[in-house]
Each structure stands twice: as structure tokens, then as C-alpha cells.
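Read the structure below first, then the notes.
With one protein chain withheld, the remaining protein chains of the complex are depicted in position.
Chains: A and B, in written order; residue numbering restarts at 1 for each.
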Amino acid sequence: MSDQDISLMAHLMRRAGFGAPLEELQARAAKGYDATVEELLDPESQPPMERDLMMRYKTEWLSQAGLEGQQEEWTFRMINTKRPLQEKIALFWHGVLVTGHAKCEYPKQQMLELDMFRTVGLGSFHDLLQGLSKDPAMVFYLDNCMSHKGAINENWGRELLELFSLGVGMDGEFNYSEDDVKEAARAFTGWTVTNSIPRYPYGKYEAKFMFDPRDHDGDEKTFLGETGNFNGEDIVDIIVKQPATARFVARHLYNFFVADEPQVPAWKDTPPRDIEAIKQLEDEYFRSNYDITSMLRLLFKSDFFKNSTFAKIKSPAETVVGTLRLVGDFTFPKPGLDSLTLNIRYMGQDLLNPPTVEGWHTGREWIDSGTLVERINFTADQVGNINHPGVKSMISRIGGAGSVLTADQLVDGCLENLGAYQLADETRSQLLELAASEGDIRSDAEGFPRQVATMLQSIVATTEYLFA
Amino acid sequence: MTTEISHINVQYRKTIGRGEQFGPGFTYPIFVARGKEGVMYVLCRSSEYRPEGTRVTVCTTDEEFISTFARGVAQQGPHEYNFDDGSLVWPTCIALDSQENLFISDEWLNRISSFSKDGEYLGKWEERPGAGDGELDRPSGMAFDSDENLYIVDSGNHRVQKFTKDGKFLAKFGSYGSGDGEFNMPWGITIDSHGDIFIADWRNDRIQKFSPDGKFLMKFGSSGSGDGEFDRPTGVAVDRDGVIYVADWLNNRLQVFDQDGNFVDAKTGEAGISKWGQDKLDANAEMWDERERAQGLEREKDFWGPTGVTVDDEGNIFVPESARNRIQVYTTQSPTFAGPRL
Partner (left out) sequence: MTSTKKDPVLVVLQLAGGNDAMNTIVPYGNPRYFDNRPNVVVPEDQVLPINDQIGFNPSMGPIKRLFDEGHVAVIQGVGYPQGSRSHFRSMDIWHTCEPQKVGDEGWLGRVVRDLDPTQENVLTAVNFGRGLPRALVAPGVPVASVGNLETYGVLTGIDDVDQRLKALDVFSKVYTPMIGQGPVNDYLAHTGLDALKGADILSAAPKMYSSTVEYGGDDVGQYMRNIVQTKLAGFGTRVFYTTAPYNSFDTHAGQMANHTRLWTETSRAVADFYDDLQEHNAGEDVMLLVFTEFGRRVHDNGSGTDHGAGGHCFIIGESVKGGLYGEYPSLDDDKLDEGDLQFNTDFRSVYSTILEKWMGLDAKPIVNGAFEQLDFV
């Protein structure tokens, strides 16, 4: 197996999952790239999380009542799942089809939505939008339960078109009109949720979706050029047929899995970074009947994907989870998970509680002088902890190169173990200088683990390591 | 159902508790111990990010609040903890000795701490993580026998160990597996009036019964959701007539068996508004109106996460529900004639 195989596998696992330690990359590379893609795309082929164990020790994960507890639970899943793409796709859709705790106030309701993203999120986009329209967290978050026959609330109708499917525009043209928003809102009247049981004294109960035919506007509507007595399902049926929706899904997948695109509000006027790639994904969207798994299969096997290493800035969740998978900590529930998980928030991504219905801005907007300090210090603390099992393995593998290592061997060993990272020449020469500054690098010396750890810490502090 | 067992009639009595981070109420109650004179001790596990909720709530069976004591561990960082004596991280069970001192197991610290019934910290057994004789790996359920020896479910070692009250190792039985007398991460334990030991063999989805010296006597239950089947049973209790009660955790029900382990009944919950719950709603009166409007209010009756079951000498059965912050109380009608009139 070549270095290229490892480096490509590292790339795939970072994007389709949350990265993997070198021994896993080697095992996967031995099985082959395409076989790994197929395994990732078929999560059910791998064992699920052991939920009984998780809830036995983390009692609060059963009731799903508190935001922090659910952030912990999701983080734990992302760290330990054998089905990395399932959690990754949930994270993807959570950032696109947004609901937020600040309004919903019941994490269990959002966790039910995440469960839908985990399964339907890899199926048909048509089914996903239908499910989303009837998801109680969404119906409440975007006020469709406040939209009535004769007195519509446009919030859901608008965001469905603007942020969840068509997008404002493409190729400089608008994708829909204000009338389309109103007509869509009319079609969804009567789609509501149950009146809830108050949280005192025993806590909340999940809401259920309800259709109230008396509150539904059954009259004729004209939506995106089609006319009929549409209801919400009809609206979704019309939406998913639109070329703009294909563009929207393709561009979001590209932005999340391939390379940072401009922020969504710019998409109307800013063409895609790689229009050829987007066109392939659009074609696959229609060919496969809107199937996300098919689009991802094309994506992961494409040259445009394979050539996109380090073209994305990691999100806070990817940073924290990826680091934990590397260092091998929190493989079993234990105290400390709460403060660990809060680091994702400190870096600017409060999971289940995005700042707005637009979700989080991505790419370079993850980084400012405050969040950068959080990110660097967190990753450096983790890879610098020579008691972590994953760090121990790295040290022993790097030390295996010989009893005396060159500065190049130390730097390259660290880069390989962190996931086949590559550095700009200038950065590399700085790190070589640092490696050489302590004299001989002897793998049998007492100070060797610390020497490796310091190099790992210096590497994770570079701009290169901000990327995936 | 046979005629011999048809007299076992379990009925709902009432609900105790409400969700509260401190004071009167519970935060993820995981176990109930019954003291004398109507006193009950409710072990609240709470969560890492609300350590103040980790505590013992002391109240009466009539829901008079008495006190709270002990607390969780506030964290300073992922690896900076101060596990002071008397603090609790993953408390799981309370065992009461004859003076009503509380022995509390902690699955994270591998520690057994003791408190007086007034909440004074008395001490702890030296932590002894490991798999050797007398060492513990995630101690869960505990029960004193009539000689005040303490049986501890050593869940991570898939066995039961017997200690003196001071923590001296006496005996052990069980090992990992699914055969008779073997365990898979057992949780709850109870000792009946004959001194026989019942274990909730959690991941084997069954109950096993042993003699006081650890000899396998019988087992019942298998994986599933039908009558007499379990989905991770957490607790087991036996009343004075030998009736066996099992907290069937992920099936969200209480199952009742006769002394031979034959299925009698399953209760899925009948909770109503507790006294503290009433106070809470009165202080937030618009919630009474919201309840009028609410759809699916009948769900309030259902068990959610029954993590243990405790019986007392008065025929009460207490089932704490970690996810609902309350305790449902049931009672079994005695078949013995109590007079005075026909």
C-alpha cells in the first residue's frame, strides 16, 4: 500500500467521517478505496451504538431533556460511531435544515429530527423534505403551527424555498417569486402540532404532527407555474423537480464534502467553484430520483473529490471529534465529556442551537481571533497528552523508525500520524528547525515522548491543520 | 394465570416527586431506600453539567420534604476533578444498615461512601478498582443481609461480592457469560426474607436467584417485550409473600412474578399529579390551563426509565423513573383475611 493510498483514505475519512487514526487508515486502505466508500454509504452494515450502555451510565441521555446532555450524547456518537457517514450526514443536514434549541427548548424533539437525518438523510431528498415538513420541531421552529387558513404565516413557506430547497436564485436569476412564498404557505395551512403538556412537574413530552383539515386552505393555488388545489405534499413534489433544487442540493453537498464555497446568500450571483462537478451531481440527482446516497457515491469516487484535499476549513465539531478519534479518548462514557463538548461551543458551533435559521456560516468564517485560540489550545492540549492511548500509539510508531531519528523523520512521522497532513515549505522548514533545536532525536531517550508531543502540538497550531 | 397466583393483585397508589435541581424534588432519581417512620431516601443521579442536582433527597412517603445531602462533583476541566470524600459522580444504589446509615455505591469512583441518616458523611471504603477478590469495577446494586454483610453487584466484573460492613471481602460468585450463575453487567440486587439473593442480570435480560452462599437456584426471563420478557431489567424486589417485582427498564414497565418466577402482571404506569407537583402547578397556574388543552395527556401515566424497585414492610412498591423525576407507588393487596366484619 502506498503513501498515496493512505493519504487518500485519510482524506475520505475526514470528509465522509471524522477522521481516523493511522492503524484504521491502513486497514481500510488494505480493503480498498471503493470498498470503503461502499461501506460508508451502507451504515446499516455496521453495528449501531450501544445505547443501553450509554444510557446506563449517562442517565440524562435517556430523558434527552437538557441541551448540554444532548450535545454530549451527539458528540459521543460522533466519536465512537462505526457508521461515521450516518453522523456526518446528520451534521450536514442539521446545518442546512435548521432548527434551534433557543426556540424549540426540547432537545428530544430535535434528536428525533436528527434520527430522521441519520436515516432518511441518506435516502431521497423528496422523502426528506416531506418528513421535514411534518417534523414537529420544524413545524414549531418556523411557525407553521401559527399559519392559518385566511391568516398565513409565511415563515416556513419562505425558508423552505429560500434555505431548504431552491435557494434565492442561481446563475443570476431568481428561483421563485414572493407569490410563490405565499402560495406555498397557503398550501401548508392546517399542518400543525399537538398542544403540548407543560414541562412542570414531570418534564416535557414529544409533540406530534397533526393535520387539521378545518384550518387547511384547500382552494386553488399557483406555485412555480403549476396550478391546482395543492397541499403541502404537492408543494414538496413540485419543489424537488426543479433544476434549482438540484443545484441547491449539489452545491450544499459540494460545500460540505468537497471544498468551501461562498456563503449561501451569495449563491444567486456567485457561480459554483467547480461548475463541472456541480453539473455531474445535478445529473445524478435527477437520474437517481433525488437519492442522496447515489449523489455521494458519485462524489466520493470522483476526481474532483480526490483532488480536493485540504480545501475545507474544519468545523468546530469536526475539529473536536476528529482530535478525539485520533487520541483515542472517550471511547466509553465518562465524566469530563461535558467540558469536552463545550469546546465545540467555544469554537463557535453550539450544536442543536445554531445562531439563525441560516445555520452556521462555514469556511473561513469559523475562524476569528477568539475561536482560533480556543481551537489551537484545545487540539494542542489533546495531542500533547502523552497518556492518551492514541498519542501513545503515535509515539511508538514514530519511534519505530529507528533509535536515532532525523528531524525529517520526526516531522514526517507526526504529519503521517495526524492524518497524512502536508505543510507549506516555509512551515515545514520552521518545524524542522524546531525539531533539530533539541539536538539528537533518540527514540529510546526518556524525553522522546515529550519531544514528539511538542512537535504534534506545533503542527496542530499551524494554518494547515485548520483544514481538512 | 393459575388459581394459586390469581390473588396477587397489584394496584397503583400514588405518585411522589417532581423535577427539581435542589430542595423538594428529584433530578434523575435512580434508586429509593425505605427507612423507618415513613422516611424514604431517594438517590438523584443528575448530570455532569448540573452537579448540584446529584444528591440524596430525604422525604416521607406522604411527601413531606425533610432534607437533601451529598452532592456531585463540579468540574474545572476534562481532566481536573476534585473527587472529595462525600461527593458523588455516578451514584447508583443505597443500602441501609440496621441503624439506617446509608451506604452509597458509585460506579465511576468505584467507591462505597456512607452517611448517617441525617446526612453526616461517615466515611468510605478505600477505593479498590480492579478485578481481584474484594476489588470493584463499577459497583451497582447493593443489599445488606440479616447479618449486616453487604452484597455488592460488581457489574464490570460480572459478579457479586460479599463484604463485611467495614469492607472486608468475604465471598464472591458469578463470572461473565450467559449460562446459569453467569452474568452480563448485572445491576440490581435484593435479598428476600429467607436470605436468598435475586440479581437483575441486566444484559442477559433475566433475573437469577441464588442461595445465600451463591448457589444458583433459578432464573426467569429472556430478551423481548412480551409477558415475562425483559429489555435490560434494572432492579428486582421481593415482598414478604415472595412476590417478585422487576423494573423492566427499556420496556418502561413494572413486571410482577410469583415466587417461582411465573409471570403475573405488567404495569405500564398510572402516574398522577403528586403533592409537590400540585404545588408546582399552583405556582404556575397557567399550566393548569395548558393541561386542559394538551393532547396526549394520558402519556403522563406511563413509566419512563424505571431504574429500580423497592418494597417496604407496609406492602408498598416504589418505582423511581429517572426520566420523569418521580416515583410511582404501587401496593399489593394481601390475601390474608384482616377482618373485623364479613
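Here is the rule we go by: a residue touches a chain if its C-beta (ideal position, glycine included) is under 8 Å from a C-beta of that chain, and two chains touch if they have at least 3 such contacts.
Keep in mind it's a predicted model, so treat the numbers as computed, not measured.
From the options B:25, B:91 or B:308, the residue with contact to the unseen chain in the full assembly is B:25. Of the candidate positions A:41, A:445 or A:461, contact with the hidden chain is made by A:461. Mapped onto chain A, the footprint of the missing chain covers residues 67, 100-103, 105, 155, 200, 260, 313, 342, 345-346, 348, 353, 355-358, 361, 363-365, 367-370, 372-374, 376-377, 380-381, 384, 424, 426-427, 430-431, 433-434, 437, 450, 454, 457-458, 461-463, 466. Within the complete assembly, residues 20-25, 49, 65, 276, 279-280, 282-286 of chain B touch the chain that is not shown.
Everything that follows uses one rule, which is that only the chains that are shown with their structure count from here on.
Per-chain Cα centroids separate chain A from chain B by 39 Å.
By the touch criterion given at the top, residues 52, 55-60, 62-63, 65-66, 68-69, 72, 194-198, 200-203, 205, 208, 210, 334-340, 385 of chain A touch chain B in their complex. Against chain A, the residues of chain B that register as touching in their complex are 17-19, 25, 28, 30, 45-50, 73, 75, 77-79, 81, 89-90, 107-108, 185, 187, 202-203, 232, 250, 271, 273-274, 276-277, 280-281, 284, 287, 290-291, 293-297, 299-300, 304-305, 307, 322-326.
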